[in-house]
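Missing here: one protein chain of the complex. Every other protein chain is in place.
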Amino acid sequence: MNASAASLGHDSHGHHGPVLQYQPGLPLSRGKLIMWLFLSTEIMFFAALLGSYVVLRFGAAVWPKPHHVHLSEPIGAINTFVLICSSVTVVLALEAARANKKSLAKTWMLLTLLLGSLFLGIKAYEYAAKFSHGIYPSAPRGMVYERPDLYYGSAVRARLGEPVIIERMKELFTKPEGELRPEEVTGRQRLKQVRDMVNDPNQQAFDLAVVADQIMPLPAESADGHGHGGGLNDTFSWLKLPVVIPGGNMWASTYFLLTGFHAVHVIVGLIVFAILLLYELGPKRAGMIENAGLYWHFVDLVWIFLFPLLYLF
Amino acid sequence: MKRLSALFWSLLFLAVPVLGVATFAVAPAYDIWLPKDVSEHGPAVDGLFYFILWLTGAVFIATEGVLFWFIWKYDESKSNGGVKYVHGSHTLEVVWTIIPAAVLLFISIYQMNTWADVKMRRPDMAPTVEVIGRQFEWRLRYPGKDGMLGTPDDLHLVNDLHLPIDEDVLIQLKSMDVLHSFFLPNVRIKQDAVPGMKIPVWFKAREEGVFDIVCAELCGWGHYKMKGRVTFETRESFDRWLEQKYAEQEATQPADSESAAVAKLSPASLLARR
Partner (left out) sequence: MSTADTTAAGIEHGTHVSETAAHPQPSPSKGSLSTFLSTYVFSKDHKVIGLQFLFSTLLWFLVGGLLALAVRWQVAWPWSDVPVLGKLFAQQGGQMSPEFYTMLFTMHATVMIFLVIIPVLAGAFGNFLIPLMIGADDMAFPTLNMLSYWFMWPAFAAFSASFFVEGGAASSGWTSYPTLATNVNAAPGSGWGQTLWLVGLTFVGVSSMLGSVNYMTTIILMRAPGMTMFRLPMTIWAMFITAVLQAFALPVLTAAGFMQLFDRTLGTGFFTPEGNIVNNAVATAGGGQPLLWQHLFWFYSHPAVYIMILPAMGMVSDILTCFARKPLFGYRPMVYSVAGIAGLGFIVWGHHMFMSGMNPALGVTFMVSTMMIALPSAVKTFNWLGTIWGGKIQFTTSMLFALSFVSMFIIGGLSGIFMAATPVDIFIHDTYFIVAHFHYVLFAGTAMGVWAAIYFWFPKMFGRTMNEFWGKVHFFLTFIFLNGTFFTMHILGAVGFPRRLADAYHYETFHHLQPLNAFMTYCAIGMVATQIIFAVNFFWSMFFGPVAGRNPWNANTLEWTAPSPPGHGNFDYQPVVYRGPYEYSVPGVEQDHLMQTDPPHPAAAAAAAAAH
């Protein structure tokens, strides 16, 4: 029996054979190779989502413009910038770790973590803005309606009939004018109008489009900046009446699908960074940092596709 | 003993092509075969089926036959000399790639015309009838006197489709709820009905008769019973039938006040009703 067989069963890992040698394959470590392979599965995952977005968007009869759905390009651009910066800092952390500058590496890593969190924070702010305008898909129906049709009318009516709303409206209608902000004074007027229109059982022709416009006016095509048109929902934040955004449901579905899955990936990355921060970031950890960085660049890359698709076109 | 078992196994593999071919040969005698076809394009479809059947049948017999022959001939117990120590043959690989490639390419091109006839060359005409799948029935809508669909004088029917023979008919296929598939076995027509889509289906029937409409796409628990009937008849009797059904509808409509009310519902009244 030869030398290698003699070591049979004596190594510390409980192996019962020799430590095996292998044919040289690709010049990559196992960790790095599997990370690349994993990322290629991720590419297919996002390719499917993006592909679906394209199919749904171009198959749709109407698609809202970014400001119809209160999407702000500058905020999106800032977030893109934040994420790109974090991709830079993670590279700097790797460089520092390789050069055995442990505390510097930690600083860069911490900065990466902070930038990633900032990205999520801004994203959360954007989500909150959408939610406050009632733009989200929810079962069985969100607040978003495609057109001012019968279903829309009855939904507005139902909302106005809810006890809480009736209570708040009573309060509002009985308040002396002095206690109201100026826009609330006119708002009160318009709310009364809307309520009467929708509730009147024997009126002949009324225009649900007018109702929709009172509740949340859609900014004109040329309007720049945010789409705050001062509708009833903006004036009275408790009101939360259904709104009309042509194509809005599918827009919301795809927007939250894409950005949501991206955000989940960001969170996973942040967890990895947080775990890395627990260790000494010297050359020994360089491999791990590199893999985490690869992943992070991928997450960044996905966003670079998402930003123009969602915000600019 | 070993020889015997080898014989046994090779005969088992011989049974595959023998019984396989026998099954197909005997089936028509028991009427377990392509159902009667009354359409104009049907012979082309069936012809393709037979063509591929003959072709694959030949490949089937040849390959299974060779498999049997090798199993029979090269079993261990037969002292037929040594084993052929070969790793392959470049020539053979080329041959058995090129020949099937040519055959397959031929089939691909040969069939295209039939496909285009059935699914791509839509006749330029207004729909004869609209067929709407709904759990679990086929709703039919014939254009009324004005020849247009979607007007108040449309004729509404369920499951009882009548169509004229010897002329192109164009069906507008829709679905209200889930996927269905409009399958006329005797006309060699099948088309899924997809909610949100209007799909044109056309054909020309050659013979009178009454046949099944089968729903061929799973649409829920009642999928198995989503059955309709199609009656092919001459233009005159079709027109007569249409006339009669139309009169029947006119007669019953006022009585059916509930459905009339729903149809005439205005936005305001619907809101009030809730």
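Letters A and B mark the chains in the order given here, with residues in each chain numbered from 1 onward.
Going forward, contacts are C-beta pairs under 8 Å (C-beta built on N, C-alpha and C of every residue); 3 or more make two chains touch, one makes a residue touch a chain.
Nothing here was measured: the structure is a model prediction, and the numbers come from that model.
Visitor: With respect to the chain omitted from the figure, which of A:L160, A:L257 or A:A274 is a touching residue?
Guide: Checking each option in A:L160, A:L257 or A:A274, the one touching the absent chain turns out to be A:L257.
Visitor: Could you please point out the subunit A residues that touch the chain left off the display?
Guide: 1-5, 8-9, 14-23, 25-26, 28, 30, 33-34, 37-38, 40-42, 44-49, 52, 55-56, 59-61, 137-142, 144, 146, 151, 247, 249-250, 252-254, 256-257, 261
Visitor: Taking the full complex into account, what residues of subunit B touch the chain not shown?
Guide: 5-6, 9, 12-13, 16, 19-20, 23-24, 27, 31-35, 44-45, 48-49, 52-53, 55-56, 59-60, 63-64, 66-67, 70-71, 74-76, 82-89, 92-93, 96-97, 100-101, 104-105, 107-108, 111-112, 114-116, 118-120, 135, 176-179, 181, 183, 185-186, 188-197, 199, 211-212, 214, 216-225, 227
In this section, only the chains that are shown with their structure count from here on.
Visitor: Between subunit A and subunit B, what is the separation of their C-alpha centroids in Å?
Guide: 45
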